[in-house]
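Left out: one protein chain. Kept in place: all the others.
Let's look at chain A:
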Amino acid sequence: MENQQRNFGTWQITSIMISSMIGVGILTIPRTSTMLLQQAGWIGPISGALIAGVAVTAIVYLGNQFPGLTFVEFMPRIFGSVIGTMCICLFILYQFFNAGITARVFGEVVVTSVLPDTPLEVIIVTLLLLVLFLCCHEIEVVARVNELLIPFLLLPSLLIPLVSFMNADWYNLLPFHVESWTDVVKTGLDTYTLYTGYELLMVYFAFAIPGARLGVASITGMSFAFVVYMISVIAGISVFGYEELQRLIWPTLELVKVTQRTGWFLERFESAFLAIWVASVFTTIGNMFYATIFSLRQWFRKGIRFQRISAIVMMVPLFFFSLIPQNIVELYSYLKHLTTMGYMVTIFIPILLAITQFMRNKINKGRKENIEKGGT
């Protein structure tokens, strides 16, 4: 879009990245990463970060190659219009489903832990209305909202594990030994989903002000998320031990529950934690859904009015989609399917795009040199 100003600063890009990554995943991470690796589960976030890091590198490369362009504009340029369009569709669908699933997971958590008498639908509807309100604004508002909500997001996710170290039994982390490295890779493929959200940068990088350091932003974002996940996993293992973790649906929430009587004026924290955690879920879903709607808007080359109307229209199927899973077990099996789709969108497509673009640059360079040689 030519009329959009490119005014996202480096810190804004970083905060978009952090808040898109940290969402509902943090609640389950201690369980998923210890499932195979057991007491060495803290390797999970590392291997996940390594896998995600490759894709992030590819996205940063693309962002530098196509300054001011979103994936909607540069995908057809690299892959040609047919495959490009398919990729765009896939990307938009993935974000759409991901937003729905995330909203559902959030609703389940809230209903089971703090508001047991409230219907699930009400929680999802209110959250989606909030997202809808965000989608009615221009894209710079998204960056500012993310920036303002970062403290709400980082404080609880760093503080809660740190406080819960009071109950830690450090022997739970021993022995420092990895049984099988294939398990590490398998866990990595699972835990990399914690970092999904970075693919949204293919949209938001386009609005970085010229001169913004995309690489620095994504490294900072990745490391923030990495530290948060790492601390949560270590706290989970050291407090509960890996056997017990397998029996908890949301171990991080349990961490909050065991953190009582810290001498402050509040006795139990899970309600406060969940209230503040609304901010991080909201930014995750908001960024995803905004990216979906905004990509549609760009694809059809329409204005803000189209964006508002399509946000309202898309909200209805999103709501019904999020209600399809009948229970938590089914919900997590849906999430697994989505992860498979996610490999395609968040890893293969960016890397393929980057490789193709890299090759093309090489070839073009070669050609140019040939022409220059022929010319002289």
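Annotations for the structure displayed:
One rule holds in what follows: a residue touches a chain if its C-beta (ideal position, glycine included) is under 8 Å from a C-beta of that chain, and two chains touch if they have at least 3 such contacts; residues count from 1.
To be clear about the criterion, contacts and distances are computed from a predicted model.
One chain of the complex is hidden; its UniProt record names it "Spore germination protein", one of "Molybdopterin synthase subunit MoaD", "Serine-protein kinase RsbW", "Spore germination protein" or "Peptide/nickel transport system permease protein". The residue touching the chain not shown here, chosen from A:A275, A:V316, A:V329 or A:M359, is A:A275. The chain that is not drawn here is touched, among residues A:Q12, A:S218, A:S238 or A:T346, by A:Q12.
The missing chain, though absent from the display, is touched by one residue of A:L90, A:L115 or A:L189; that residue is A:L115.
In the complete complex, the hidden chain is touched by one of A:L148, A:L162 or A:I355, namely A:L148. For chain A, the residues in touch with the chain missing from this view are 7, 9, 11-12, 110, 114-115, 118, 122-123, 126-127, 130, 133-134, 136-138, 141, 143-145, 147-149, 265-269, 271-272, 274-276, 278-279, 282, 304-305, 308.
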